[in-house]
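Structure first, commentary second.
Removed: one protein chain of the complex. Kept in place: all other protein chains.
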Amino acid sequence: MDNNGRRTFLGACLGGIAAGFAAAVLWPVYRYLAPRSGGGASAKVVIPEKDVPEGEAKFFEFAGASAVLVRKRGGELVALSAVCTHLGCIVQWEKEKQDFLCPCHAGHYNADGVVTAGPPPKPLAKLPFSLANGAITVG
Amino acid sequence: MMMRSLLTGLAVLVAIAMGCGPVQAEDIVCITCHGALPGKYGEPVKLWQGSIHAENGIACNACHGGDPKDAPNAMKKERGFLGAPKYNDVPEFCGRCHVGVLKDYLASGHGRALTRGGPNCVICHGSHQIVKASLELINEKSCSRCHSYERAKLIRGAMQETEGIIVALDKRIAGYKAVGTDTDRLEKELFSQRNRFHSLFHNVDVKRVTAESTQIQAELKKLDTTLKGLDEQGRKRKLAGAVVVAGALLAGLLVHLLRKTFD
Partner (left out) sequence: MELLKRLYKWVDVRVGAGEIVEKELTGYLLPRNINAWYSLGSVLLFIFALQVASGILLLIYYVPDADKAFKSVTYIMNDVPFGWLIRMCHAVGSNMMVAVLLLHMLSVLCMGSYKSPREFNWLTGFILFTLVQGISLTGYLLPWSQLSFWATTVATNSANAIPVIGPQLVEFLRGSKMVGPPTLGRFFALHVAVIPAGIAALIGAHLFLLKRTGVSKPPFGQSNTTNQWKGDSYRYEDHPGGIPFFPNYALEDARSVFIYLAIFMAVVFFDPYLFFPKDAFLPANALVTPAHIKPEWYFLANYQTLKIFPNELIGLSVQGAAMTFLALLPFIDRGRERHPLKRPLFLACAIGGLLLWIGLSVWGHYS
């Protein structure tokens, strides 16, 4: 093969690889920039209202982690993550005291998830929920 | 040695910042005083320094009360000082923080035997050099102080497998954490299962232990599946990497050959 022929051949091969590289760069960049779809963690959970009487708490699973619905004295509903913000244990509801106690290191939260005693650094995360036709939809 | 000046300067800066924050464990008067005392008065400090409590910033006053900043009044009752608890009061003492464990213990054979000479917390865990709980605490030497090791051995056997799985998962998660993977959920879930598992330790009912262990292993399997997913993702990325590197080398070779045609 003479020089010119070689050049054309090599040029063509390089062109192919360059196109491959271009695709290998453009595809990830496109995906990186593209707007994200809703996401799988938006699976909602529906709980009938009557399952949460006044002064009681109902624990359920939401977005792969433990969550809790509380109906405070006076009727107000609160939806919280039940994962203790200290080291991740699941908190327990104390009916007599109307608060949450973490059995691992005695962290205390009030019915709104605010830390009242112990090592937890942050309040229990609030979860969005809506009420309609006697059913509570969390998420 | 010369690093001392740099480190001291740094420590001073850190200490200044800390004046506004929580008192660093090493500065409390309990340690300053007892650390220098001989014999049994100074020993707890050294033992505590090797403990998991020390690692997490839980110092003397957290358990014994008292004033950690005011030396003359540090051990006054008015400042909340509780002193060393009596033998039968030890479970309540530790149970102020370890609520769940106290509940399990009191319901267990050991707890019910407390007032009849049964073991309190420090008999197995020690009082100051308390380390991260593991199955090692159930051993012939420790258990045969009061009774034969038979049943304890069965319980340990039943739990050994689960303990092994937990330790292995912990290592794998740590491995992924060290490469920037968001292991938050995994760590919390493992921690939760580990705690659930360890609450079995205080229950000396063999049947219950075996049943719970099976359930816990099922939950742990889920973690294993997640980690396997991460492993697979890692493999795919490495494969893509190999293709890219090969492509670059090939391109380099082609350019080299092309270059030679111009000589």
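We call the chains A and B, going by the order they appear; numbering starts again at 1 in every chain.
The rule we apply is simple: a residue touches a chain if its C-beta (ideal position, glycine included) is under 8 Å from a C-beta of that chain, and two chains touch if they have at least 3 such contacts.
Computed from a predicted structure; not experimentally measured.
Asks: Check each of B:K46, B:K77, B:R112 or B:R237 against the chain that is not shown and name the one that touches it.
Replies: Of the listed residues, the one touching the omitted chain is B:R237.
Asks: For the chain left off this view, which of B:Q49, B:Q129, B:T181 or B:T226 is in contact with it?
Replies: That would be B:T181, which touches the missing chain.
Asks: If the missing chain were put back, which residues of chain A would it touch?
Replies: These residues of chain A touch the chain that is not shown: 28-29, 31-34.
Asks: Which chain B residues touch the hidden chain?
Replies: These residues of chain B touch the chain that is not shown: 2-3, 5-6, 9-10, 13-14, 16-18, 21-22, 24, 177-182, 237-238, 240-242, 244-245, 248-249, 251-252, 255-256, 258-259, 262-263.
Methods note: only the chains that are shown with their structure count from here on.
Asks: Calculate how many whole Å lie between the centre of chain A and the centre of chain B, each centre taken as the average of the chain's C-alpha atoms.
Replies: Chain centres of chain A and chain B, defined by C-alpha means, are spaced 26 Å apart.
Asks: Which chain A residues qualify as touching chain B in the complex?
Replies: Chain A reaches chain B through residues 3, 6-7, 10-11, 13-14, 17-18, 20-21, 24, 64-65, 83, 87-90, 101-106, 118.
Asks: Please name which positions on chain B make contact with chain A in the complex.
Replies: Listed in rising order, the residues of chain B that touch chain A are 96-101, 103, 185, 187-189, 191-192, 195, 244, 247, 250-251, 254-255, 257-258, 261.
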